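For this depiction, one protein chain was excluded, whereas all remaining protein chains were kept in their positions.
Should a chain be cited, it is by its letter among A, B and C, assigned in written order, with residues numbered from 1 in that chain.
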Amino acid sequence: MEESITFKDRIKDSVAEFGLPRLIITGFLVLLLIMAPFVGADLPTQISNIINRFSWNGILVLAMVPMVHSGCGLNFGLPLGIISGLLGATMSIELGFTGAMSFVAAILIATPFALVFGMLYGWLLNKIKGGEMMIATYVGFSSVSLMCMMWLVLPYSSPNMVWGLAGKGLRTTISLEGYFDQALAGIAQINIGNISIPTGTLLFFALLAFAIWAFLHTKTGTAMTAVGSNPAFAKAAGVNVDRIRMLSVVMSTWLAAVGILVYEQGFGFIQLYMAPFYMALPAVSAILIGGASVNKASIMNVIVGTILFQGIVTMTPTVMNNMIHMDMSEVIRIIASMGMILFALTRKTEGSR
Amino acid sequence: METNSAPLLKLQGIKKDFNGNQVLADINLELGKGEVLGLCGENGAGKSTLMKILFGAADITETGGYSGDIYLDGQKVSFETPFEAIEAGIGMVHQEFSLIPGFDATENILLNREPEKYSFISEIFGDRLNTLDRKKMDERSAEAVEKMGVAIDRHMMINSMPVGHKQFTEIARELSKDQLKLLILDEPTAVLTEREAEALLASIKGMSERGISVIFITHRLQEVLTVCDTVAVLRDGVLVECTPASETDEARITKSMVGRSIMGVAGSDDASEQPDAPTILSIEKLWVDMPGETVRNVSLDVKEGEILGIGGLAGQGKLGIPNGIMGLYEAGGTVTFEGRQIPLNNPRICLDSSFAFVSEDRRRVGLLLDESLEWNISFPAMQIQNKFLKSYLGGLIKWRDEKAIRELTEKYIEELQIRCTGTKQNARQLSGGNQQKVCLAKAFALQPRLLFVSEPTRGIDVGAKALVLNALKKFNKESGTTVVMVSSELQELRQTCDRIAIVSGGRISGILPSSAPMEEFGTLMLKDVV
Amino acid sequence: MKKINLRQASVPIMFIIICAICIPLSGLSPKMLVNEIVTRMGRNAFLILSLLIPIMAGMGLNFGMTLGAMAAEIALILVCDWQIVSVPGMILAAIISVPISVLLGIFCGKILNRAKGREMITSYIMAFFVNGIYQLIVLYLMGSVIPIKHSTIKLPRGYGIRNTVSLLSMRQKLDNMLAVTIGGVKIPVLTFIIIAVMCLVIVWFRRTKLGQDMRAVGQDMEVARDAGINVERTRIISIVISTVLAGLGMIIYLQNMGNIATYTAHSQIGMFCIAALLVGGASVDKASIGNVFLGVVLFHTMFIVAPRAGAYITGDSMIGEYFRVFVSYAVITVALIMYETNKRRAKSAASQRLQEEQDAESPAGGENS
Partner (left out) sequence: MKNKRQFLFRALAIILILALAAVMFVIGRGHTVYFDNKDAEYDGKEYEAFYKVVVIKDKEKVAKLESDDRGMTDLMGQTLTVTVEITDEKGGESHAHKVSMPVPYSMDGIVINVPALMAGLPAEAYMSEFVPIAAEEEDEDEEVVIDEFEISDDV
């Protein structure tokens, strides 16, 4: 969609390829941007917001890519990776790390969890090829609710995290102040007027995105795409399909773990218990809005999708509120994102399901 | 057998082509009431197409219909859908079962034609809320089974039935239709035991006595001679013979089935048996569990540098041989390549031993339909032989070498005359013939020592056919690669191969030089037919 | 034919064990426990029955039953505003909910027909999507476009419905009719009669032509299509029936609860009903009325005793709360995994049989198989 041949053809092609829902969503965002100044919303603040939220969420959306590539479908089991990240974050604090060091420690601690969970999860998904998405959803749910008990039971003792009265059991929300709050965003932050750009976070995202992009160009990465595109072909070409799928699941899980840590450093809080429950859905719809399908996704889809999705999330409340004095943003977000996922699921896709 | 003045079925000048490919040319046929017609012919001779036309199958109407006239009971008919054909009294038993696994025989026999009991609710919600009349269903199915004359358990679930009984359930279903005048049986005995087959033949005779005409398609000639009044033989879309069964015999039918009067080509001009060449691949006691293409106890030696053809009728197991050796289907036995034994059921080891395989299932196994030609052609070579990769960090990272891949793809596009818009075009957008060329290119890029090619010309047009076959021959000559080519088209095998092994009933029924007369091939093909 | 499949029975057995451990720990008197179970049976059984028909039609667990629940809530909110009370109010709500359910069901069915092979995840997302539309209607259109008179249910800002709508005027009106108390246990006879009638209807439905068609479509769509059954339409009908029944079930459920949690009541309903059905020994492709009742008893026993037992063991009541949520999800997860692996197992078993046959026959040769 980058090259311009004839404008009309391009539009026709992109409409067909893009799909109506995606077009509506994009159009809606453009409309919001145009409307914003007229209804008195401050455009620079808005844009700054979008960039910030993009930097928080980008990696979570990126976590979709490996599994989509290997044909495991949309990773509705994202919460599993998020839990690894949460374990990393809480243990890093528990072990007494502070400041930026606690972020590094969190990633290091989260990694083995993500690898183990990812392998178990990948092993399971290899047993149930064809039914991945539904089972992924429920694996995510089960693990979140299991962890709800664990947060209460595990022997955490840092006074900053446990309930003050009982002296045990983690709080639902833990402030990261003094720990890795803004650990990345603070690096080389640029502030111009109302706009503040979290350079560090963006660079970190760019680094991971580049790593994934590069990986997809390697021999193994090529095999991963082929497995997703046609497992029978890959098998006939001597690729170990199960191993590649497993690898993709582990990658997705690890990215989700890192993704939630990056989200938390921007947001400033760790949210536990039921918070990771529905975190997969925004990420799934973001990548779909960006142009991915159930078995095709690129880094470009991630970037475009996250910007569009977060754009709608941040713009609608202000613009709508100023326009019709009804804050319908939540409802619009739900309808738009779920509509997008529905659309993707009902499209005929070859190969993987 | 009485010959009425107005035959039940009359086909007049039936012609059909698929995208310019003539598959039926001017078929004229008559069938009287209660007559049994045996229809013989090789695979691809046009039998199925003719029956599909008669039955109003969707793939006929979708590909532009047919020309010529069909008369049923003196009335001109033309069916758009199978339902119209059924309505008019034609029943067909397909090779694949069309049965609901969790229903019993009775429920299947009367599927969607169940007798109903009136219920008041249906006045509001429509007839589908009438309850089923189980008693009447039982009676009707009993009637149909009785008509068939073969006893089956009407209350047995389909999924616990032996395969023969499933077949009989299907036949009973057709017989339960009151309007049935003509029954088409497509290789019904293939799945039956000998005793069941006998019962079926008796049942066909019974139907004929009741005035139901039967078209009986089979490869088992003795069955045809036992039960049929007339034998019709199709070859290359032409009705070459239509004689009373009493005036013909197996040898004559075989000859009509395979004999090529038009081209009369002998073997390929440069075919040469190389008896002295060393054996490169030796297959012993191979069995392969490939659904519909089961291989039993096959032993075969392939000589270095030759092109070995494997022929035979569809479903006899010829496709199972390469698929089994390459590890795509469960297999057993021993395979020795250049003196080393190759473990089965592991595609990777086969590929590492420099085998290559062009699958008959282009779209499912052969291609990455949604990826570019570059990917399709370079992928196996990249994965197996680490070709087209650039190493960084001392081999830690292996990146795709896009330039090398493009050059390779361009080379094969030119060499095999693949018609495409460029190396980045998706394989899905190519025509069948060009897709097949991509599959070949993919195998050639591996530079294999041994190449299996399965049905290389299936579903592609004449021009592409010649190109593909020539490319194979050329590749064999120039790089000395041994080629094992599996094809249903005997003619094509004879043009290309040095020797031809014929598979029948999952076993090798014989190996002949490609110059051997057609009749010999025909006899071998039908030898152990299942 | 009726062999008890151990795999199939494993989930109920596991639950019996969980319940057996938790009941004594919970310290609930048997009378209280029975009372609770009977109440919940009346409350939930109808809702769960609505899941049976899509399973019969091979469409798996209908996570879209939430759609019917939403239709019922809209109907009840309206009826509440019109001040139609007690049983007549419920009947009116039922009448209003049916056309909404039918429309939603057709919509859902059509979408599912386009997503064959992944009906469950699609119906699951569908529930979220329609939830968005439901919120649009209830939170923004009610009071502004759809007239709502009473300030008791309207948000003070003038449009939208409050978080909770009281159904005091209907509370247990159905349950109390003909209610009998035996040994301190209140039995809502009329509700049970309605549930029994529904069971009979389902049994009858299985014997109708439509029921037969649905079973055929559920087992093999292609064969059914070849036999002239309108596969798409049959599938849509099964979803419509399920949605309508879920709507009616939701009315029974809410009259028992006595209030509507406007924005949350429906969201968990699907999950809990499905979990209960699976606990009763159903699977994704096979479920009976027996599974429904066994499921309600086992699942809700666990639900009642788990928090108390958890509190007793750990001294923290939240553990038990989370435990039962975890178990609900885990049950669904396990059932889904079992379904998928069984599908695979059936396939490999078939090819194994072929092999053995062939091996046995291989040396003999010559024989046709």
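As a working rule, contacts are C-beta pairs under 8 Å (C-beta built on N, C-alpha and C of every residue); 3 or more make two chains touch, one makes a residue touch a chain.
No experiment lies behind these values; they were computed from the predicted model shown.
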Of C:268, C:288, C:314 or C:341, the residue in touch with the unshown chain: C:268
Sites on subunit B contacted by the missing partner chain, in the whole complex: 123-124, 126
Hidden partner interface residues of subunit C, rising order: 40, 43-44, 82-89, 91-92, 95-96, 135, 139, 150-151, 155-157, 160, 162-163, 169, 257, 261, 263-265, 267-269, 272, 303, 321, 325
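Note that only the chains that are shown with their structure count from here on.
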Chain contact graph, described as a line, ring, star, complete graph or other shape: complete
Chain centre separation in whole Å, for subunit C relative to subunit A (CA means): 31
Contact set on subunit B toward subunit C in their complex: 82-83, 98-103, 107, 111-112, 114, 116, 119, 127-132, 192-194, 197, 287, 289, 291, 294, 296-297, 330, 332, 505, 507, 528, 530
Residue ranges of subunit B touching subunit A (in the complex, touch as defined): 326, 328, 347-348, 350-352, 357, 359, 361, 364-371, 375, 379-380, 382-384, 386, 389, 397-400
Complex contacts: residues of subunit A adjacent to subunit B: 214, 217-219, 222-223, 225-226, 229-230, 232-233, 235-240, 296, 350-351
